[in-house]
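Heads up, this is only part of the complex; the chains shown haven't been moved.
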Amino acid sequence: MTQPNVTLRGPDVPNTPGSLDPVFTVEDLSVFYGDYEAVRNVDMMIGRREITAMIGPSGCGKSTVLRCFNRMNDLIPGAHIKGKILYHEEDLYGDHVDPIEVRRRIGMVFQKPNPFPKPIYDNVAYGPRVNGIKKNMDSIVEEALQKAALWDEVKDKLKQNALSLSGGQQQRLCIARAIAVKPEVILMDEPCSALDPIATTKIEDLMQELRQEYTILIVTHNMQQAARVSDRTAFFTADVDDAGVRHGRLVEFDQTTRIFTKPSDKRTEDYITGRFG
Amino acid sequence: MASANNRATAPGPNRSLARSRPRYGEAAVKVLLLAAALVSIATTLGIVAALLEPTIEFFSEVSLGEFFGSTSWGPLFSPPSFGVWPIIVATLEITLIAIIVAIPLGLAAAIYLSEYATPRVRKIFKPVLEVLAGIPTVVFGFFAFSFVTPLLQDILPFSLDPRNALSAGLLVGVMIIPIVASLSEDAMSAVPRSLREGSFALGASKMTTSVSVVLPAAFSGIVAAVILAISRAAGETMIVAIAAGFKSIFTFNPGSEMATMAAFIASAGSGDAPVGSIAYKTIFAVGSLLFIMTFAMNWFSARMVKKYREVYE
Amino acid sequence: MAILSTPRSQVDLVGKGRPLREHLFRIALLSSLAIALIFLALLLAYTLTEGWPRLDSRLWENFPSVRRPETAGVLSGITGTLWIIGLTALMALPTGVLAAIYLEEYADNTRWYNRLIELNIANLAAVPSIVYGILGLGIIARWLDFGFTVMTGAVTISLLVLPIVIISAREAIRAVPPSIREGSLALGATQWQTIYRQVLPASIPGIATGSILALSRAIGEAAPFLMLGAATLVRFNPDGVWSSFTVLPLQIYNLISQSREEFHILAAAAIVVLLAILLLMNSLAIWLRNRYQKRW
Amino acid sequence: GGGDTATPADPGTEATGGAESAPAALAGEIKIDGSSTVAPLIQVAAEIFGEEQPQVKLAVGTSGTGGGFEKFCAGETAIANASRPIKDEEKAACTAKGINFGELRVATDALTVVVPKENTWATCLTVDQLKKIWEPGAEGKITSWDQVDAKFPKEPLKLFGPGTDSGTFEYFTEEINGEKNVSRKDYSPSEDDNVIVQGVAGAKGGLGYFGYTYYEENMDKLTAVQVDSGAGCVGPSAQSAQDGTYTPLSRPLFIYPNLAELKKPEVTAFVDYLVANIATIAKDAKFITLNPEQEAKLKTDSASLKTQAG
C-alpha cells in the first residue's frame, strides 16, 4: 500500500491497547431515527484522558454515535438506541439516569461555533449558573477561559458580546463554556470545519493541552486532523443492506498509528489512501 | 478510580447520574404552556358551541331544502323566506372581484420584492405593505363609499347604486393585497437560492427564472396565501356593510347593492331580532355556514401545503 | 456540436433582443406595487383633506354629541379603544407567547393532538371577525354572563388576535438557531432554563414586532363590536372592566351612518386619529425589527 | 366640553332653574338600548343631563326596538327605547325574568316618505299608490314611476328604506301593506339614514321613507311627499302629526323604564329630567313634540311609575 501522507503524533503516544482505562464502554450499540437504523452494532471503548477520533465518509453516522454519549439524541423525536453505553460502570441509558446530569458531566462542542448572543462572561458563566452555582463565578470564568487559551485575548472585554469574536475565538469560547461546568469528557463534532487554518491549528494545540485533564472524543472529516491529534481512531463507513437501506457501521477501532499505517480492513485502507471517500 | 480524580470540585465518576433534585417546575411549566395552547382549542369549541344550538334549532324549523333550494332571502320579512343563495352569491361575487384585484397585484408585488428589489428597497416596501394591511376596514369602507363609488359613478358607463358590490369588492381586494403579497413573498424568499442559480446558470433571464422556477417552487406557499386572503375577503364585514349594503336580492350585477353573509350577520345581529325568534337563529345559521366555508378552505389549504411543502429541502 | 463549429476567435457573446420583454415585465411588477402604494397615499390624502377642518383638540377632548356636531369629539372612543387594547395586550400576548413556546419547543409534531392544535390555529386565523362577534355575544356576554362590557370586548378581541400572536411568536422563536438550544442543553441546562434564558431573550424583538402588528389589527376591528352591541353614544370614559364602552372604529362607523355632513367630517378626522395611532405602532414595530434584527 | 356657550334653546339652563333641580352629584351607570328612531331623542336628553350630572354614565345603544327589549327583559338595560308598543311575547319574556316595567310615550314621529328635489310629479301619493310601490307583489314588477300612476314620467323607481329589523319598517309595512314586515325585498335597506338620504337625493326616480327627524335634517336635499289616506293630501309636520291628521304614518314613540332600576336615584333623576324637559329636548333633537294632553299624560304616568317603583 501507499504510504499515507499523514503526520502522526510521535512515539510519545503513551497509550497502548493494554493501558486503555475506559470511561465509556459501548456494547453492541445501534441507533435509530424512528424506524430507520442509522448505525448498527458498534462496539468500542473510550479511554480516559485520551483523544479518540471518529472518521469516515459523510452520512456514516459519526455524529449520530457521538451524540449518544451525552444523550443529545434524546432531543430528536423518535430517536432511540439499542445496546448499551456504560459510563464508568453505569448504564448511560438506565432508567434512573437524568440526561441533564449526563450533559453536565459530558460536555459538547459543536461544528459551527455557537456562542450565545450575550457577553463573553455570561457565556462562560451560563453553565455553572444553570447548575445552581452562584459563588466564585469570576474565578470559574477566568479559569475556564485560561484553560481554553482565550483569557489573554478577551480579558479586557468580558462584557462585550460574544458574537463580535472571530470564528476561532468563538470556538475556543465554546470550549471554555464547556469546561466551565467541569465535565469529565468533552465531545467535539467537527469543531474546526468552520474555521480557517490558523484557528484550526490553535484549536488542535488546545486539544493537546486539554488532554492532560479531559477525555476527548472528536468527529472529523479531516483525516489529517485525526492523525495529528488523536490517540485512537474509530473508522466508520456506511453499507447498504439487502433491502437497499444504508446503515452506518464501525469498521475498525484501534490506535491511530496503527489505523494509519497498518489498517486491518481493506475499506479503511482505501479511505485512508484516498481511493474512496 | 475515584482517586484518580484530582479536581476537587469535579463530580466523581462514580457519583450517580441520577437526578440530584426533583424538577417539578419543569413539569408545571409544560402544563402551563399546554394550557395556553389549548386556549385556541377552547376558542374553536366556543365558536362551535355558540353556533351549534341555534343552528340546529334553525334547521328544525327551516328545511335544508329551503335553505339551499331557494333564491329568495328575507328572514325578517313576512312571510319570511330562507333561500340563502342571494347572500352566498353576493359573498362570492365580492370575493371574486377582490381576488381579481388582489392576486395579480399581490403576486406581482411579491415577485418584485422577492426577485427584483434590492434589500434596501425591500426593507422600505415591506413595512409599507404592513401599514396597508393594518388599515382598519371601516376606513376602507368609508373610502369606498364616499370616494370610490362617486368616482366610479362618474367614469363608468353603467349605473351604480350608491352602495354596490363593485366598489366594495375593489376595496376588499385592496385590503387583501398585503396578505397575498407578504405571504407570497415569504414563500418565494424561502425558495432556495440554489434553484435560482441553477436557472441563471442555464442562461435563463430574471423574468424566466421568476416565472418558471421561483413561482412554481413557491406554489404551496402562494396557495396558502391566496386562500387566507380569500377567507378574509369572504368574511369581511365593515367594508361590505358600509359600501355594499344590505339589499338581499338574487343578482349578479356588480353595480347593484347586495348583502353578503357577513353583512347580513352584522345587520341582523345589531338589529332587533328577538332571542329565540327564527330571525335570530338565522344569524347563527349563516354564521355556521360562513365558519364551515372558512374551515373547508383552510383544510384544503393545509392539505396543499402539506402536499408540496419543502419537497426541495 | 454547435459550439465546436464556432470559429474560436469570433465567439459572439452579445445577447439577442431579450431586454424589451424583460423591461416590460419589470415595469408591470413595479406598477403593481405602485398601485398599492398610490392607493394608500390617496386614502391618506382623502381622509386628511376631509377631516382637516375638525383635526384639532376638540376631537380628543370632547365626548360625542348628537346635538353639536361642530364641537363633538370621539374621546370615549379613544379611551374605550385604549382599554380594549390594554386588556388585550395583557391577555392575548402572554397566552399567545406561551402557546407559541409550547408548539415550538415542546410539542411533538407526530402527536395528533399537537397537529390538531396547529391546524386549529391556522384555521382560527382565517375565521371572519364577525364570527368572533357571535362567539362574544353567545358565549362571553350571555353564557359567561360578562354582559356588554369592556371585559367582554377585550376577551373577544383577545381570542381574535390570539392566532396572529401565536403565529408571529412562533416565527420569532423559530428564528433562534437550533445551535443555541443545543449549546445550552449540552451544558446541562434544563429545557425551561434553555427557553427562559436563551430562546426567549433572543426572540423578544421578533415577538414584540409581531405582537404590535397583531394589536394594530385589534385596534381597527369594528365588526365584533357590532355584534356585542357596544353602545353608540357613550359620553363617558370607561372606569373599569365592567363598564360600558365604545371603540373608535365603531364610533367612526356610526358617524359615517349619520346624514349630517358635519358628522362625516368628524368621521374623517377620527379616521386620521386612528391611522395616526396605527402608523405609530407600525413604526415602532419596524424600528424594533431593524434595531434588533439578529445576524447569527 | 366645547359647548360652553349655551344656545338659547339649551334646556340645560332651563332645567337648572326649574322646580325639580337635580339633587347633588349623582353617580352610576344607566344603560339604555332600543329603537334607533327614538335614540336621538334620548341621546340629546342624555347629553344635556350628562352635562349636569357628569358622574352619571349614560350609554345609549341602538339595537332596534326588538333588540332593546331583548336586553331589557334580560335585565341588561335600565330603559328600553321603542318605536312601537311592547309585544305580548316580549312582555312574557320580561315577566319570566321578573322584570316589571312601565310605558312612557315621549314623542311622536311622522314617518316621512321622501323623494329628491328634482321629483316634481309625486307631490302627493295615496296609501294605495304607496302600497302598489311597496307590496311584495311589486317586487321586480313595479320598477318605473309610470307604473304607479300613468301620469307620472317613465323614470326608474329606486327604493330606499330602513332595515327589516327596525320598528320603522315594521310600522310602515303594517300601515301601508296591511301586515307587519310584509314588503318587497328589492329595495335598499339601511339602518343608516345617510344612505337613504344619499340614495334618494342621488337618483331622480328615488323614493324612501324614514323618521321625520331625518327629513328635517335634510330638507335642502329632499321633498316630503304628502299622503292621502282618503281625507285629502296631508304633509308630515309637527302640527299634522300631533293632531293626528297625518295618517296613517304618524306614530307614538316610547320608553320603557325598568321599575327596579327606577329605585336608583340616578335613573329616577334621568327619567324625571326627561319628563320635565320633554318639549325642549324634543325640539332640540328635531322630534315632533307631544301636544299638551299627551305631555300631561306623560307627567302623570311617570309620577305613577315612581310610586309603583316605590
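Lettered A, B, C and D in written order, each chain numbered from 1.
Heads up, the rule we're going with is that a contact is a pair of C-beta atoms (placed from the backbone, for glycine too) under 8 Å apart; a residue touches a chain by one contact, two chains touch by 3 or more.
What you are looking at is a predicted structure, and each value in this text was computed from that prediction instead of being measured.
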Copies per chain type over the whole complex, in label form, give A x2, B x1, C x1, D x1
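The working rule: only the chains that are shown with their structure count from here on.
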Trace the shortest chain of touching neighbours from chain A to chain D and give its length in steps. 2
Based on mean C-alpha positions, I'd like to know which chain lies farthest from chain D. A
Of C-D and B-C, pair with higher C-beta contact tally: B-C
How many angstrom between the C-alpha centroids of chain D and chain B? 40
What is the distance, in whole Å, between the centres of chain A and chain C, each centre taken as the mean of its C-alpha atoms? 47
Sites on chain B at which at least two other chains make contact: 270
Taking each residue of chain C in turn, which ones touch at least two of the other chains? 190, 229, 256, 264
Which category does the touching pattern between chains fall into here: line, ring, star, complete, or other? other
Per the touch rule above, enumerate the chain pairs that touch, sorted by label. A-B, A-C, B-C, B-D, C-D
With touch defined as at the start, can you tell me which chain C residues reach chain B in the complex? 18, 21-22, 25-26, 28-30, 32-33, 35-37, 39-40, 42-43, 46-47, 50, 94-96, 98-99, 101-103, 106-107, 116-117, 119-135, 137-139, 143, 159, 162-163, 166, 190-192, 213, 216-217, 219-223, 226-227, 229, 249, 252-253, 256, 264, 267-268, 271, 274-275, 278-279, 281-282, 285-286, 290
Residue positions on chain A within touch of chain C in the complex are 70, 72, 75, 77-78, 100-101, 103-105, 107-108, 110, 112, 114-117, 126-127, 130-131, 163, 174, 177-178, 181
Residue ranges of chain B in contact with chain C within the complex: 23, 25-26, 29-30, 32-41, 43-44, 46-47, 49-51, 54, 104-109, 111-113, 116, 123, 125, 127-132, 134-143, 145-147, 174, 177-178, 181, 205-207, 227-228, 231-232, 234-238, 241-242, 262, 265-266, 269-270, 283-284, 287, 290-291, 294-295, 297-299, 301-302
